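Missing here: one protein chain of the complex. Every other protein chain is in place.
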Amino acid sequence: MATLQAKSALVTRLLEAKKKSGKTYNQIAEQTGLTNAYVAQLFRRQAQLKPGTAKAFKAAVPTLTDDLIEAMQEIPLRAYDPIILQDPTIYRLHEATSHYAESIKDIINEEFGDGIMSAIGFYCSVEKVKGKEGEDRVVITMNGKYLPHTEQKTTDNVAKLAK
Amino acid sequence: MATLQAKSALVTRLLEAKKKSGKTYNQIAEQTGLTNAYVAQLFRRQAQLKPGTAKAFKAAVPTLTDDLIEAMQEIPLRAYDPIILQDPTIYRLHEATSHYAESIKDIINEEFGDGIMSAIGFYCSVEKVKGKEGEDRVVITMNGKYLPHTEQKTTDNVAKLAK
Amino acid sequence: MATLQAKSALVTRLLEAKKKSGKTYNQIAEQTGLTNAYVAQLFRRQAQLKPGTAKAFKAAVPTLTDDLIEAMQEIPLRAYDPIILQDPTIYRLHEATSHYAESIKDIINEEFGDGIMSAIGFYCSVEKVKGKEGEDRVVITMNGKYLPHTEQKTTDNVAKLAK
Amino acid sequence: MATLQAKSALVTRLLEAKKKSGKTYNQIAEQTGLTNAYVAQLFRRQAQLKPGTAKAFKAAVPTLTDDLIEAMQEIPLRAYDPIILQDPTIYRLHEATSHYAESIKDIINEEFGDGIMSAIGFYCSVEKVKGKEGEDRVVITMNGKYLPHTEQKTTDNVAKLAK
Amino acid sequence: MATLQAKSALVTRLLEAKKKSGKTYNQIAEQTGLTNAYVAQLFRRQAQLKPGTAKAFKAAVPTLTDDLIEAMQEIPLRAYDPIILQDPTIYRLHEATSHYAESIKDIINEEFGDGIMSAIGFYCSVEKVKGKEGEDRVVITMNGKYLPHTEQKTTDNVAKLAK
Amino acid sequence: MATLQAKSALVTRLLEAKKKSGKTYNQIAEQTGLTNAYVAQLFRRQAQLKPGTAKAFKAAVPTLTDDLIEAMQEIPLRAYDPIILQDPTIYRLHEATSHYAESIKDIINEEFGDGIMSAIGFYCSVEKVKGKEGEDRVVITMNGKYLPHTEQKTTDNVAKLAK
Amino acid sequence: MATLQAKSALVTRLLEAKKKSGKTYNQIAEQTGLTNAYVAQLFRRQAQLKPGTAKAFKAAVPTLTDDLIEAMQEIPLRAYDPIILQDPTIYRLHEATSHYAESIKDIINEEFGDGIMSAIGFYCSVEKVKGKEGEDRVVITMNGKYLPHTEQKTTDNVAKLAK
Amino acid sequence: MATLQAKSALVTRLLEAKKKSGKTYNQIAEQTGLTNAYVAQLFRRQAQLKPGTAKAFKAAVPTLTDDLIEAMQEIPLRAYDPIILQDPTIYRLHEATSHYAESIKDIINEEFGDGIMSAIGFYCSVEKVKGKEGEDRVVITMNGKYLPHTEQKTTDNVAKLAK
Amino acid sequence: MATLQAKSALVTRLLEAKKKSGKTYNQIAEQTGLTNAYVAQLFRRQAQLKPGTAKAFKAAVPTLTDDLIEAMQEIPLRAYDPIILQDPTIYRLHEATSHYAESIKDIINEEFGDGIMSAIGFYCSVEKVKGKEGEDRVVITMNGKYLPHTEQKTTDNVAKLAK
Partner (left out) sequence: MATLQAKSALVTRLLEAKKKSGKTYNQIAEQTGLTNAYVAQLFRRQAQLKPGTAKAFKAAVPTLTDDLIEAMQEIPLRAYDPIILQDPTIYRLHEATSHYAESIKDIINEEFGDGIMSAIGFYCSVEKVKGKEGEDRVVITMNGKYLPHTEQKTTDNVAKLAK
């Protein structure tokens, strides 16, 4: 619990640094070559800032102090307070995936076989587009590697006990 | 509860009809001009088959009997058994949206303002693409209308009590 | 969690400012041209004070300091502590909507079709009226835009992957 | 549990009788002088058909057999399966009341005093109106008697133990 | 949450004032003409001290400072931490009402009709009596107004939309 | 679970027998010398019909067949479906005891000491009285033996291991 | 909640006093003539130190200051954080009683009749014994008064309303 | 779920066989040399009837048919429906262990070290004794092997991967 | 739900076929070249029998009829009834992984980086070994592919919207 409170306090500081910088997630994404959702995950400590990207990130958001840049490179505990599901924006997202869940599984099974869309080898982005009648629309794209369930052959299993 | 059991029994019959037809969701989607996820929602009774589409649907899936086609046109109760979250395919989807939820809300707020992505005026599709290293990848695209939170001005509120 | 605690602390300050002003929600609503429930939502940080209304709001509640007026213009995380459901006033409201829920859905479906009452394009007001026998009665009016469930035609889906 | 299953089976029969009658809730409401939500509650066994109304009800919905009309006059157990909250129509209603709950309590307290809106001496109706821009809107009106929390004076308490 | 913590801190101060006064709930009840359970509810901030009673209450418990007496006149949020159900005294009470619940409903329905015992127009008292074999017994008496479920006739519904 | 389903089926039969007898709980209570709530508990299989009372009970409710009278003498599993808490009558009862729980404990502690009101050596009755303004009121009386928490002296503990 | 935090802080101080005293629960139990589990309950504020025992307790644990001895004589709220069930020692205890629960009830019913083992008129002790093969074994002995479910005869019910 | 329903149906048959035999758990325990709680566990399918005991068990309860005796020798899934916790007998047992849990852990740690009471190498029995004032008392004795938490030395860990 | 009941019924049939074959999981594993845990998953419908293995599987378990072999090749919904966690064998496994979870994550992060052990590209086996003192020990080996969390570079994200 101390861990989560420390994380939450750190996120508050990161968001303040972003606010001071005057940059949007999209602007930072463009400057760093990262997807916008991933940039937001970095500020929320839901992803690790990779060492090779730290310098570019600091350049894009100069208000991030060195200790914040360092803290962003720690491997995070990925977790959230379930109460955020009450917010309508977040609930609608949860609702869409829950109601479409079995259908999406059906199509993956049919087109790929017995496997899943990885949430680890994964890309997410959020875009603003115009609909047919000129209305604003939110487009969320999730791109995850297909992982087939392994058939567990003993000969392929490198983990064997010494006898 | 009787309602959900009846729905579940109906879904079983619909999926059997699809199996007998030998068609995939993608094939039916192509023939009917609907997104593949939406076609799957129709078989799972998570969406209503619109009267104007019924004929084309029957043509694409001839194994659907008339009473099934009629039943698909009823307005459904959209609901699911929470135990499906245990399946890895479905959990990964739920995990991705839950962990990215606050980030997606942040970007929507920044790019659109105080509002949400509608889950009603909504499109969903599932595609198979090749990654940079030739690996299979699942791409899920969600496209929802942006709805701004209304400022509730009394003069705009058409619902007034008679005095 | 830090976010919710900060919100809660802010709400305490906002309610104190209102108390000092000596104004009721109805009086503020009348002066600002907003519904009374929406005014209360603003004090509870369940809605965003729109920039165009900030000046009028400050005029109606002069005890709100500039930093509070500014804080009210941030986009809020809409959330509540589930323990408030224990309060009889709040429980009765929850009970009424839960017990009438399927009936209201039935009538919406019958009169409008397969769709919902939006909670985003939405107005709410609370009034005091006299009943037939002279008793005080509470009237709550909810006015939400009807949103039909979209039939997901591929041609209407503007979100397509580049190939 | 047996009770709820029996109730559920009865509701299925009642809804079939309504369907056969070809009448909408609004038509039945108009013919019987009841609110449309209350008529729906009667079909869902969430309210008791009063003996004085039974004849008019049978006249409005002739497909209701005598045993159904009799069953509708039993005092029901008012209950629902929590899974119905997953349906978007029902969730939006629940969301609206939950998010506005404290605000509505605040206004009741301010305008009436320390008390509640009764969910028992209560009216509910659902209407279709046109918004300012010609869009369809759902208006739900709840009208409940105000009940003040009693100050418990010993002299007013008629329940005293014999000594 | 801030609200509940503030309430909890206030209750601690109120109970300390009572302790300092050396008075029991029964003594305060006798001096103020209130039921003993209601007096306890006032100290726990589960009821509002009515202005007309404040003076007598202060006289009965002189250790209550003016700011406490004032705070007791605020309308409270009625809520409790569910963990208190673990205490055997509180659990037994909960167990008794839960196990007798359907029986009590049956008798109310049979003797009064389709309605409830109000928890708002309500009196509660706790007494110590001797049983047949001389043992101490606790007697709890609950006295609530009977509220019949309203038949919702359109003509009686004073809440009508202006057309 | 089988046990609870069997119990539920038995309760249905018992309530049908009562209905056929045309007797109310109060009439049966008067004829058998039992409290009315206890009579209802017997029909709900929440209490055991004592052998010495079986004959009088059968006389009061002649529609109870011998096998039912025998089944009522089995020791029951006392349990209920939590969904019954949704019914307003049952919820109000639960609400009253939950909100008054700490107050009632306080008074028991103050008047009796460190102990509880037993829910086993317990009487419950439901009565209809007239209030000061002629209104119908429900009075529920709970009468439970006071049980002090034992100080666990080793010399009083008769359960000792053989050494 | 404030109450539970205060309790928790007090327990910390009590356990520190015990640690400083260098005494084990068994030693304190022997010196005070109480069961060892009850002594531990006193340190955890799950039982009230009886006034007649306070002096002997202070003698056995001289590191307990006077204010701690006084605090131990307050009637406690008996409660625990459910997370302690995760500890293997505590889980095993919970598992044993849960899995044997119906069997123990069966035997009580068979040997005593329709009643329970009281958790109030109750003794608990923990002993270390040697098993048949010389292994250490934990023996927990629970000794509770048998309480028969009362048949609720109206003539025995001393709680009657004055008419 | 099918598994649990099959188990439940089997338990019903086993309890009927016991009822027909006219034997009590104590009588069967005495004849078979098993503890009474363990005998009850066998009938509830919470323990496996060991092959070496099957003959003696059949002799003690001749109404058990051969197929039942065989079914009792299957290794069971040990599980229970959580709703049984509502029964007062079972709840009291659960309450006692939950409230004493930390105290019992404290004493085990103090007397044995860092370890637990096993619920597997375990004995349970239920006895009827007379208290100091002649009252009936239930004594439950739990006797479990002490298991110390292992210090995990690499040299003692026989599970090593082949390299 | 219908899906899960159908699965459960199928598992019952599969386990009966295995029982009739007289083979153990280990024997079938040896004959088919699969890990023993994976063989058990196939009987529990937690894994898909791959077409290329079907013939060998049928040979190893000749009591499996053709329709069962075919049913085992369907892609399953991987799910379980949470009540199985009550069984001590299953709970111990759950306890071990829960209590070691953060430690295992720490070591993975330290030795591999920011990533996870895949549960999809995964092998599991269960072995019986002798401990240092000759005691039987269960060794469970889990072998999962390491998956690093992707840094989401826009240039690597093949899912781009057509513009």
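All chains are identified by letter, namely A, B, C, D, E, F, G, H and I, in their written order; residue positions are counted from 1 within each chain.
Following the convention adopted for this analysis, a residue touches a chain if its C-beta (ideal position, glycine included) is under 8 Å from a C-beta of that chain, and two chains touch if they have at least 3 such contacts.
Computed from a predicted structure; not experimentally measured.
Undergrad: In the full assembly, spell out which visible chains the left-out chain is touching.
TA: A, B, F, G, H, I
Undergrad: Of the residues listed, H:A37, H:I90 or H:I104, which one is in contact with the missing chain?
TA: In the full complex, the listed residue that touches the missing chain is H:A37.
Undergrad: Quick one: say which of I:K20, I:K55 or I:H99 touches the chain that got left out.
TA: Answer from the full complex: I:H99 touches the omitted chain.
Undergrad: Out of H:Q27, H:Q48, H:T63 or H:Q86, point to the residue that touches the absent chain in the complete complex.
TA: Counting the whole complex, the residue in contact with the absent chain is H:Q48.
Undergrad: Using the touch rule from the top, list residues of chain G that touch the missing partner.
TA: Given the touch definition above, chain G has residues 4-5, 8-9, 11-12, 81, 83-84, 86-88, 129-132, 137, 139, 141 touching the missing chain.
Undergrad: Spell out, residue by residue, where the missing chain touches chain H.
TA: These residues touch the chain not displayed: 29, 33-35, 37-38, 47-48, 50, 53, 75, 109, 113-116, 118, 120-125, 127, 129, 139, 141-143, 147-161.
Undergrad: Across the whole complex, list the residues on chain A that are touched by the chain not included here.
TA: Against the missing chain, chain A presents residues 1-4, 6, 77-81, 119-120, 156, 158-159, 161.
The rule is short, and it goes like this: only the chains that are shown with their structure count from here on.
Undergrad: What chains, if any, are shared contacts of chain D and chain F?
TA: Common contact partners of chain D and chain F, which must touch each of the two, are C, E, G.
Undergrad: Starting from the mean Cα coordinates of chain C and chain G, work out the distance between those two points in Å.
TA: Averaging C-alpha atoms per chain gives centres 49 Å apart.
Undergrad: For chain A versus chain C, what separation do you get between their C-alpha means, in angstrom?
TA: Using C-alpha averages as centres, the distance is 30 Å.
Undergrad: Considering chain C alone, which of its residues make contact with at least two other chains?
TA: Expected reply: 4, 37, 78, 80-81, 84, 86-88, 95, 98-99, 109, 115-116, 118-120, 122, 124, 129, 131, 137, 139, 141-143, 156, 158-161.
Undergrad: I'd like to see which chains touch which, written out pair by pair.
TA: Result of the pairwise touch check is A-B, A-C, A-D, A-H, A-I, B-C, B-D, B-E, B-I, C-D, C-E, C-F, C-I, D-E, D-F, D-G, E-F, E-G, E-H, F-G, F-H, G-H, G-I, H-I.
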